[in-house]
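Pasting a structure here, questions to come.
With one protein chain held back, the other chains of the complex are shown just where they sit.
Moving on to chain A:
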Amino acid sequence: MASSQHVLLSPAELAYLHASLSLTPPIRPDGRSPTQFRPLVAETGILPGTNGSARICFADGTEAIVGVKAEVERTAQRPGEETVFLEEGGAGDDEEEEGEAVDKRKGDASWVEMTVEIPGLRDDDSGTAFLSAMLSEALLADGEFAKRLWINRRFHWKLYLDIILISPPLSYPLPLLSLTTHLALLSTRLPRLKSEGDEDPFFDDDWAAAPYLYPRTPTSVAKPTATTTTTRPPITLLVMAVGNNIIFDPSKEELAVADVALAVSVTSTASSHHIDTDTGHPAAEAGRNLRLLSIRTIDPPSRLTPPAVANAANAAYGASNGAALGTQKMLEARTAETEAVEGVWRAPRGGAKRMVLGALVQKVLERGGVVDEVLDALEGVDLG
C-alpha cells in the first residue's frame, strides 16, 4: 500500500469527475476510451555509454529516461555450496549437459540494482522507494530474469538500472517508468562471451556481435509456424476502478477520484506447444500467454479528500448568514452526513470490493486485450 501524491482538487471538481467517470461508457476528462493510453513518444539507444537505454515521453511533457549498465561480478560462494575449482574436466561436463543448462543457471535478486529518481522527491521518500520496489519486484518475481545474468558458476553480470523521471511527476509515474524500463531492457545487449566453462570470463570486442539480453526471434513473416512471442520483460500497468468502470492509465485527476487503484505486473511467456500445433491459428492471432507477476494496491488520494458540504448544510448558502442559524445547520448536517446527496463529493469509504478487484485482474489478463496491444506496440519501437 503506497499513497500516490496528493492532488488538491475542489469538492465540486471531484464530484464532477466522479460522476462523469461513473457513466457507462465513462467520459474521461481527456476524451480517451477506458482502455486507451496517452500517446507516447519513444526511442531507444539514446545513451551511448550504456548497455541499453530508452526514453519515453507523454504529450503533456512527462518524460523518463532509463539506462541499463552491466558489469561482471564474482559470484559469492556460500558455505555449503560445492566450491568451484578450475578443472580440466569441468568444461567437458558442461558440454555434456548442454541440453539442461537452464537447470544449472542460478540467479540472485541482488544481481539487479535499481534506482529511481524523481525530481523534487528525496531518494528515501516512501513514494520513490515504493516505486523502485514495485518495479524490481516485477522484474525479479519469477526468478527468470536473474538467470539471464548468469555467466558461469563463478561470475555473473551485475545490472544497474537507473530510472530517471526528467519532468516533475504530473501524473502517477508508475506506468511511464515501467514502460521505459521495458524498452531499455529490450534494447540491452551484453558482450558475447568467448570463454568457456568456469574460466574467467573473456568477451568479444565486437559490439555488433553482442547478443540481446532478451533474444529477438525472427518475425512471423519468415516462418509462419514459428512462435513470435518469446519471454519479454515485465510491464506494470496502473488500473483503476470507478463504480463498475475499469480505466487504464489514469491521469492525475482521474486517480484522484478512484475507488480502487491497482498496479498489476504481467509478463508474456513463450507460447505453449498446443498453440503451434493448432494449425488453424497462428500464434500471433491467439495472443500471448500472459502471466501475472504481482499485484499491489495503490492508495488512491481520493480517500484523503475532504467531503463537500451539501447546500442544505452550507452556512454560506442562501441568504442565511446569521451565526446561530449557521450552527444549527451544521448540527443538522452532522446527523445527515451519512446520506449521499447527488452532486456532493464524498470520499470513498471501505475497502475494495472483491468482485471489482477480480474484474480488474481479469481485464488485464484478457487474451488479445490491452496488455497484448501494449506489448505489440512496444515491440514495434525501433531498437536502433
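The rule we apply is simple: a contact is a pair of C-beta atoms (placed from the backbone, for glycine too) under 8 Å apart; a residue touches a chain by one contact, two chains touch by 3 or more; residues count from 1.
To be clear about the criterion, contacts and distances are computed from a predicted model.
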{"item": "Listed names \"Cytoplasmic tRNA 2-thiolation protein 1\", \"ATP synthase subunit gamma\", \"Anion-transporting ATPase\" or \"Exosome complex component N-terminal domain-containing protein\", with the criterion being the UniProt name of the chain not displayed", "value": "\"Exosome complex component N-terminal domain-containing protein\""}
{"item": "Identified contact with the non-displayed chain, of A:15, A:146 or A:290", "value": "A:15"}
{"item": "Touching residue (missing chain; options A:37, A:160 or A:203)", "value": "A:37"}
{"item": "Residues of chain A in contact with the chain not shown", "value": "8-13, 15-17, 19-20, 23, 27-33, 35-43, 55, 59-60, 248, 305-306, 308-311, 314-321, 323, 326, 341-345, 370, 373-374, 377-378, 380-382"}
